[in-house]
Each structure stands twice: as C-alpha cells, then as structure tokens.
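Pasting in a structure now, in structure tokens, and then I'll have a few things to ask.
Right after this comes subunit A.
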Amino acid sequence: MNDAIQRNFTYLAYGLITAWAILIVYALTLAARGRSLTRQLENVKRMLEDQSKK
Partner candidate 1 sequence: MRKNILIAGGAIAALLLARNIWVILTQLPDEKFQGAIFRIIFFHVPAAFTCFLCFLASLIAGLAYLKSKKLNYDAFGVSVVEVGLAFGAVNLLTGMIWARIIWGIWWTWDWRLTSMLICWLLYAGYLVLRRAIDEPTERARMSAVMSVLNFSVVPFVFFSIKWFRTQHPQPVLFGEGKMDSGYRAMLYGNWVPILIVAAILIAVRYVQEKQQREIDALRREAHMI
Partner candidate 2 sequence: MQFLRQTLTVTAKDLRSELRTKEAVNASLSFALVILILFSFAFDPTSETTREIAGGLLWLVFAFAGVLILNRSFARELANDCLETLVSSPVPGSALFVGKSLANYALLIAIEVVCLPVFGVFYNVTWWSRPWELAMVLALTTWGLTVVGTLFSALTVNLRLREVMLPMLVYPALIPCLMAAMQLTTTLVAGEPIAGDQWAWVRLLAGFDIIFTSLAVLLIDAVLIG
C-alpha cells in the first residue's frame, strides 16, 4: 500500500516537473529568438550606417 502511495507521489512530481519543463523550454526558445533578433537588428543598423557614410 505504501509502495503505491510512493509511486503516486513520484508520478505527481513527474507531472509537475513536465508541466513546468515545457513552459520553461518555450520561454528559453523565446529568449534565444530574442537574442538572434537583437543581433540581426544590430547587423542591419550597421549596414545602414555604412551605406549612409559612403
């Protein structure tokens, strides 16, 4: 009986961890995308500056 209860709690832990893991992974992909966007923005701005200097 105790074994089943233990298993129950273990799976509850897995469940909660999974739920938040998915959201954290999504948040991390957003962060990565944000960094890539900032980099692209800097590149384009630099490109524009170089062209306006010519």
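Criterion applied: all candidates are chains of the complex that A comes from, given by their letters.
What to note about this one:
Heads up, the rule we're going with is that a contact is a pair of C-beta atoms (placed from the backbone, for glycine too) under 8 Å apart; a residue touches a chain by one contact, two chains touch by 3 or more; residues count from 1.
The structure presented is a predicted model; accordingly, all values stated were derived computationally and were not measured.
The listed chains 1 or 2 are all part of this complex, yet only 1 touches subunit A. Those residues of subunit A lying in contact with candidate 1 across their complex are 4-5, 7-9, 11-12, 14-16, 18-19, 22-23, 26-27, 30, 33-34, 37, 40-41, 44-45, 47-48, 51-52.
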